[in-house]
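Structure below; questions to follow.
The other protein chains are all here in position, but one chain of the complex has been omitted.
Moving on, here comes subunit A:
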Amino acid sequence: MGALQSSPGQHEYGDLAEKTGFSFRQIGVLHTRFKQLSHNEETLQRDHFNEIPDLACNPIRAQIVGAFFDRRNFRENGEGTVQEIGFEEFLVVMSHFRPPSLHMTQEQRESVRREKLRFLFNMHDTDNDGTITLEEYRHLVEELLSLSETLEKNTAKSIADAAMLEVASISMGHMEPDEFYEGITFEHFLKLLNGFEIESRMNIRFLRMDTTTLCK
C-alpha cells in the first residue's frame, strides 16, 4: 500500500480511523494483510485463519480465531457468532489491542481496561451466558496445557478447580455450604484481575509494522 493519498477508499478510512482509533497508515497496513489472508476476497472466513502456519502451534488458536467471529467483540452490542467478517470487523477486533495513549484521564484508562478485559472475558465465556463456569475454565486450562505431551487431564482439572476456588473466595468471601457459585461474572473477573495491569500488557505494536516483512 503505497501512498495512501491516492487510494480510493480513503474516505472509508476516515470512518474506520475514527471508529477504531488507528492511524491511516496502520489501517493501510492491516488492509494489505486482510487482503493477503482472504486471497483478495471481500470477507474472511475461519478457514483463512487456519491457513496461517505459525498460528497452528498456538495452543489457543481455536479461541483466538473464534474471537474474530464473535459478535460481542464488534462493539455493536450484538451476540452470537458470524461465519465471515469484513475488513471493518477485522479492524474493530484488532483495535482491542491498541496501546493506550500517553495522555489519558483516569476514566479513559479505566474504560480501556474494561474493554480489554471484556474481550478476554468473551474469549473464555464460550456459551455466551455471561458467566464463566467451571467447565469453561477447565476447558481453558486444558487448552493451555494442550501443547505438552504429557497431558495430565487431572492436573488440569485441579488447577482449574483451585483457580475457581480462588475467584470464589475473592468475590464472594463467605459462602454457606449449601450455596453454589454459579460462575465468574464480568464483575468478578474485573475484581480478580485487579492487579494485572492489562492496559499496559495487552498491546501489539502496530506502529512498526512494515509491509515488506509480512510473514506468510
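Keep in mind that, in the parts below, contacts are C-beta pairs under 8 Å (C-beta built on N, C-alpha and C of every residue); 3 or more make two chains touch, one makes a residue touch a chain; residues count from 1.
Note that contacts and distances are computed from a predicted model.
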Match the chain absent from this complex view to the correct UniProt protein name in "Mitochondrial import receptor subunit TOM7-1", "aspartate transaminase", "Calcium and integrin binding 1 (calmyrin)" or "Sodium/hydrogen exchanger".
"Sodium/hydrogen exchanger"
With the full complex in mind, choose from A:A17, A:I64, A:V82 or A:L190 the residue touching the hidden chain.
A:I64
Tell me where the left-out chain touches subunit A, residue by residue.
30, 33, 36-37, 49, 52, 54-55, 57-61, 64, 68, 94, 97, 99, 102, 120, 123, 133-135, 140-141, 144-145, 147-150, 152, 154-155, 157-159, 161-170, 172-177, 179-181, 192-193, 195-196, 198, 200-206, 209, 213-215
